[in-house]
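Only one protein chain is missing; all other protein chains are in place.
For reference, chains read A, B and C in written order, and residue numbers begin at 1 within each chain.
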Amino acid sequence: MDHIDIKDLLWMYRAMKKSRYFEERIEKAYLEGKQPIFNIGAGAIPGEMHLSNGQEPSAAGIIVHLTNNDTVTATHRPHHEAIAKGVDLKKMAAEIYGKKTGLSKGKGGHMHLFDPNVKFSCGGIVGAGIPHAVGAALANKKKETTDIAVAFIGEGAANSGAFHESLNLAALWNLPFILVVEDNSWGISVAQKASTSIPSNDLRASSYGIKGYLVNDNDPIEMYKVSKEAVARARKGKGPSIIEIKTYRFLGHFQGDPELYRNKEEVPSLRAKDPINRLKEYLLKEDLSTTEEIKTLENEIYTEVDSAFEFAIQSEYPKPEEALEDVFY
Amino acid sequence: MDHIDIKDLLWMYRAMKKSRYFEERIEKAYLEGKQPIFNIGAGAIPGEMHLSNGQEPSAAGIIVHLTNNDTVTATHRPHHEAIAKGVDLKKMAAEIYGKKTGLSKGKGGHMHLFDPNVKFSCGGIVGAGIPHAVGAALANKKKETTDIAVAFIGEGAANSGAFHESLNLAALWNLPFILVVEDNSWGISVAQKASTSIPSNDLRASSYGIKGYLVNDNDPIEMYKVSKEAVARARKGKGPSIIEIKTYRFLGHFQGDPELYRNKEEVPSLRAKDPINRLKEYLLKEDLSTTEEIKTLENEIYTEVDSAFEFAIQSEYPKPEEALEDVFY
Amino acid sequence: METTKDKIKKLTGSKAMIQALDQEMDRDDSIFVMGEDVGKYGGIFGSTTGLFDKYGGERIMDTPISETGFIGAAVGAAAEGLRPIVELMFVDFHGVVMDQIYNHIAKIPYMSGGNVKLPIVLLTAVGGGYSDAAQHSQTLYASFGHLPGLKVVAPTFPNDIKGMLIAAIRDDNPVIFMFHKTLQGLGWMDQIDASLGPVPEETYTIPLNKANVVKTGKDVTIVGVQMMTVKALEAAKELTDLGIDAEVIDLRSIKPIDKETILKSVEKTGRLVVVDEDYYSYGITAEISAIVASEGFHHLKAPVVRIATPDVPIPYSRVMEKFVIPDVKDIVDTVKNMLIV
Partner (left out) sequence: METTKDKIKKLTGSKAMIQALDQEMDRDDSIFVMGEDVGKYGGIFGSTTGLFDKYGGERIMDTPISETGFIGAAVGAAAEGLRPIVELMFVDFHGVVMDQIYNHIAKIPYMSGGNVKLPIVLLTAVGGGYSDAAQHSQTLYASFGHLPGLKVVAPTFPNDIKGMLIAAIRDDNPVIFMFHKTLQGLGWMDQIDASLGPVPEETYTIPLNKANVVKTGKDVTIVGVQMMTVKALEAAKELTDLGIDAEVIDLRSIKPIDKETILKSVEKTGRLVVVDEDYYSYGITAEISAIVASEGFHHLKAPVVRIATPDVPIPYSRVMEKFVIPDVKDIVDTVKNMLIV
């Protein structure tokens, strides 16, 4: 078990499972008030909802190597990274419910989660978070810390101009920066092959003279290993990397997606390889954990997530006129 | 003399020399009315002026392989390409003088030259012409012609988002598209090494699964050969290429550039390797032409360019209120 | 335009768009559509549903998320004689491609002295009201209206959507065609009456530079566009009960603005209220108020009134979003204040 810390794997399992359970609750809550007729603007949680079920390894596998002082920027599909990064779960749930107690007092919503305490942010514009992380990495370098910055994007975003400009800058200035590309095969309804002229984005590392890594088949342990190296290199001033992980999108692009563009068999076959189950089986098979221990851990998760939802549901809405605050002229 | 057509080399010599002489006249005319005190807005030719002296091989070496139906998009430094592509010289000169008889009736100026007859355009926004050429290539493919599209950019522009998005599109759709990167070592005052994380942009071809070619030392004949292959591939539906040529910028970024950022010896050493002289010497040494023939050719050029300037100078200015025409609501 | 009853069907905004695209694509092979998820998905807001099946991937082209790339490519394709229709999925994303839109698509016809025509239609979805927050809820009418070289239209009703889209496609100039999500009549959003309306089956065009008086009245002129037109009409109904007879103008065209229709109305009513879902400062309420204050000044009996989304990003939480986007009540109260003192 070369270079793998058991504690890390358990940490990953916890992060992945927490994200999954959190999203399972969101999935249900999102439909409240949207039935029998689905109306995106109705219910307890209105607006778009992008869930990451299946994509947990990419977040957990690298964030396990990070500290609170490392920066993470994420996308419109941010929950798995937010949770792994340690974003305040109660405030995050409250934000998604549009409550005053939310991370942003209800102004942000699920696509715009900001927790400066753990240096996490995300946003709704594809590709736009990459330069933000590059800027954080630049600040880290200027301050001569060993902190790093990691940007997460989807494979679709890797064809945006921001990808190229950011990577060139990060490489040119030799910044402690890592780009994680989650290739979940789809950018909404557009298949990877229909958006990207090459099979994977680690190959694009050579355009910047940096390191490229590929993790196949959504493998949490491979993601862990590869990330460990990339993070160590970044911390040591050895420059940026791209890590692409081939991951799975269990659900539609957003909740309510009719998914007419993909084969009906795709999801069941992905679900059969659920990375959370795979990690659990690995932990048990290799005697790194016990059914007991995992049960306990899972129960802790359920309690924590449930109480975050409880907090969110019980919290008050902002006053309408608070809409005018937080822009300063 | 494998695969080199003598006529082509003479054509190239003519195009290069014509561009050089045209720009020498511009260089002088630009200063008229700007002395003793330089004022960018004064004189017969106001506004910015970007000259391409030294960079002629990149234009001539590929455009020799093109027809009037192939598209070229160029940059803020467009004269060498415009002239090689066969843009109407009189109207081009008149446009630069801001005359009514100009390509755009005086509305465009030297950075905005459009000659739809030979499918030439250029513009003042770095990187922006690349997608235009991709669009022309897409049209060519849709129409099932063998016409191709070539975009010219500087090495500075290769770090813009438009570069990445355009090349991915061109590769993905297998378009008849070639990107020529003129690395003249500088993006205004920023050296290639300070802008680009790798030594040359042909290396970036692998990010798109396309062909990359490098031409060293501003070599017109090498540019000719490499372009011949790239153009043939594009015409045959074998997909896009990037050609990077290491070229020379004899003058400042624009006229009036104090050039404090570069070593005083740089320009004389580049001028010693003037590609026009090198091509002439080659033609003579290899007995592909005679001093006579070249003299005649040069005289033709002088006459043609001089009469274009004469035309421009004699032409009338537009009426002020013509400013309101050509936008249609 | 001669139409007989049996040729007119009730369509949603989305269906009206699709019918316009379909009829025009059928007529003219040089038209094609590029955009994210316009293919099998049929457009996130139902702008192209069914067209992929009919016209195939060569003419209904899904693109990578490379707005500068593919919208910029429309320039080259149009210069080669094709007629590209490109979709920017949400107007909120314009910032990644604004250079191509305003420095190239808008200016090349002018910078070329009229020698290069760019018959490009840029479709884009606008509007809030369903808690999609700051980066997916804007209208940005004025961001486009301010910049020269673009025709910018924002029709409200299905009939106008079809006629103006056909006009936009046939226009040799670049046109920004904004469609409002809530007015598309999509099954998964708010259902409102205005999103369904009679649309002639034949092809027809509606000019890109004419406002439309959608309710005549004599006491006050209310100008709106898209959802604000809908709300102004509702407000006008409520005002009737109070004995106030409001005239409602559906702007339809953001650029150019049909001054004449507005000025004529204010000449009659003497009072102007402008309602805008876009931000307050430098927006539609500013432009129309200024037009009237300079060219219709002597007809004004009262100060002009501006109702718009205040100068803050659109907040996520429903209570706050409702507060910032102008509503029927805001209009009714304003007009009441103006007339009943």
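We adopt the following convention: a residue touches a chain if its C-beta (ideal position, glycine included) is under 8 Å from a C-beta of that chain, and two chains touch if they have at least 3 such contacts.
This is a predicted model, so every value here is computed, not measured.
Chemist: So which shown chains sit in contact with the chain we cannot see?
Modeler: Listed by label, the shown chains it touches are A, B, C.
Chemist: For the chain left out of this view, which of B:G54, B:G86 or B:G123 touches it?
Modeler: B:G123
Chemist: Among B:A194, B:A232 or B:I313, exactly one should touch the missing chain; which is it?
Modeler: B:A194
Chemist: Which residue, B:P57, B:P78 or B:G108, contacts the hidden chain when the whole complex is considered?
Modeler: The single option touching the absent chain is B:G108.
Chemist: Can you say which of B:T73, B:S160 or B:S241 touches the chain missing from this structure?
Modeler: Of these options, the touching residue for the absent chain is B:S160.
Chemist: For review purposes, identify every residue of chain A that touches the missing chain, sorted by number.
Modeler: Answer for chain A: residues 71, 73, 102-108, 112, 114-116, 119, 121, 123, 125, 128, 130-140, 142-143, 149, 161-162, 165-166, 168-169, 172, 325-329 touch the chain left out.
Chemist: I need the residue numbers on chain C that touch the omitted chain, in ascending order.
Modeler: On the chain C side, contact with the omitted chain comes from 68, 92-103, 106-107, 110-111, 133-135, 142-143, 145-149, 255-257, 279, 281-287, 289-290, 292-295, 297-298, 300, 302-306, 310-313, 315.
Chemist: For chain B, which residues touch the unseen chain?
Modeler: 38-41, 46-48, 95, 98-99, 102, 104, 106-109, 111-112, 123-128, 156-157, 159-162, 187-190, 194-196, 256, 260-261, 317-324, 326-327, 329
Simple rule for what comes next: only the chains that are shown with their structure count from here on.
Chemist: Average the CA atoms of each chain to get its centre, and name the chain whose centre is farthest from that of chain C.
Modeler: It is B.
Chemist: Can you give the whole-Å distance between the Cα centres of chain B and chain C?
Modeler: 41
Chemist: Taking each chain's centre as the mean of its CA atoms, how far is chain A from chain B in angstrom?
Modeler: Whole-Å distance between the two chain centres: 45.
Chemist: Averaging over Cα atoms per chain, report the distance between chain A and chain C in Å.
Modeler: 36
Chemist: Which parts of chain B, given as residue numbers and ranges, touch two or more other chains?
Modeler: In chain B, residues 161-162, 165, 168, 172 touch at least two other chains, as defined above.
Chemist: Considering chain C alone, which of its residues make contact with at least two other chains?
Modeler: 63-64, 66, 68-69, in rising order.
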